[in-house]
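Other chains dropped; remaining ones untouched in position.
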Amino acid sequence: MFAIACTLLILEIRLPHPGVDGHLWTNFVALWPSYLAFVLSFFVILVSWIAHHDAMQLIRAPTQWVMLANGCALLYVTFIPFPTAALAANLGGPEVGTAVAFYSGTFVFGSGAYNLLLETIARCELRDPRAGAEAVERIRRGYRLAFTTYLVATGLAFVAPYVALALTIAVRVHLLRIRGLRERIARTSGHWPSV
Amino acid sequence: MFAIACTLLILEIRLPHPGVDGHLWTNFVALWPSYLAFVLSFFVILVSWIAHHDAMQLIRAPTQWVMLANGCALLYVTFIPFPTAALAANLGGPEVGTAVAFYSGTFVFGSGAYNLLLETIARCELRDPRAGAEAVERIRRGYRLAFTTYLVATGLAFVAPYVALALTIAVRVHLLRIRGLRERIARTSGHWPSV
């Protein structure tokens, strides 16, 4: 689903009909909001994929509740192409604030779903015994930081849309960086990180 | 296919062209029928996925007949984005009854395909020996309940479309709940449910 959602993003980028408007090169350049929204959402889905993969490794088999929470998380991922198209259509326009708020609001919902997923996993009796309590706690801290940031960004979007947009990306870069750090430590100490 | 059908649902949600109509926020709000239809059909496909997974675990390998019945079930899943788009375009409109009847009628066909799949599996000489007759009977009861409910909902749609729509969702929630109950019992008694 992550792969499909990523790939569907490109369908939202369309050239105007030939002959109707200006030169081809002008049209390519005028589509910069679409390229930017495409790259941002591609990155968003990749990071969500890694986070989902990390969370799912904490359990041996999903229970009914984990499957339902997982369904909410996947619903969010599947939804992303729509706010992406809305963002692309309004970047640089007069209503960019509303578009960024909607985009960022989607992440509030998505982050809520991921937090729910983690809590059902933490309470799941099929949790992988090798995944200690502090591994869960570490992921939980990251998820809560993301949720708070998206909430702030959604409010900020109406005032300073581009700052809000940068904030939603920055928190993901930060989460990837601390994940990479953990991985480097684990490898130096001679074993792979369990999460 | 289930994953692809889920993800394609989002392509049916489209913003009106910028500049043509009102404010962006009004447009986001006006799309509520699309969001609702998206969430409903996403849930429908997820439940169909779980049901398909459960049924397929009853056999060791598919025979030609199981594959054909399976083809009908997958045809139904692949078809879902179309009645979903029709539902989204008519929720809150004067022809919502017809749209719900078509949506619900799709489930009558789909449920028929699932019943056919189960019967070919029950008669298949490659049935997993660990899947006892009562496991098949339990699934069969659920499938028949779903088929009857969808048939009733399709007729009801012309009179009370929203009640009919709620009914098609309610039967799926019910089936998920009894499946979850079975799972809980199986785990308490110390072994995973075979189905």
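Here the chain labels run A and B in written order, and each chain numbers its own residues starting at 1.
Here is the rule we use: contacts are C-beta pairs under 8 Å (C-beta built on N, C-alpha and C of every residue); 3 or more make two chains touch, one makes a residue touch a chain.
Only a predicted model underlies this, so the values are computations on that prediction, with no experimental measurement involved.
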For a quick check: 2 copies are placed, so what copy number does the complete complex reach in this file?
4
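Quick note on the criterion: only the chains that are shown with their structure count from here on.
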Using mean CA coordinates as chain centres, what's the gap between subunit A and subunit B in Å?
27
List the residues on subunit A that touch subunit B in their complex, please.
1, 4-5, 8, 11, 61, 63-65, 67, 71, 74-75, 78-82, 85-86, 89-90, 93, 95, 98-99, 102, 125
Subunit A partner, complex, touching residues on subunit B are 3-4, 6-11, 13-15, 18, 23-25, 28, 38-39, 42-43, 46, 50, 176, 179-180, 183, 187, 192
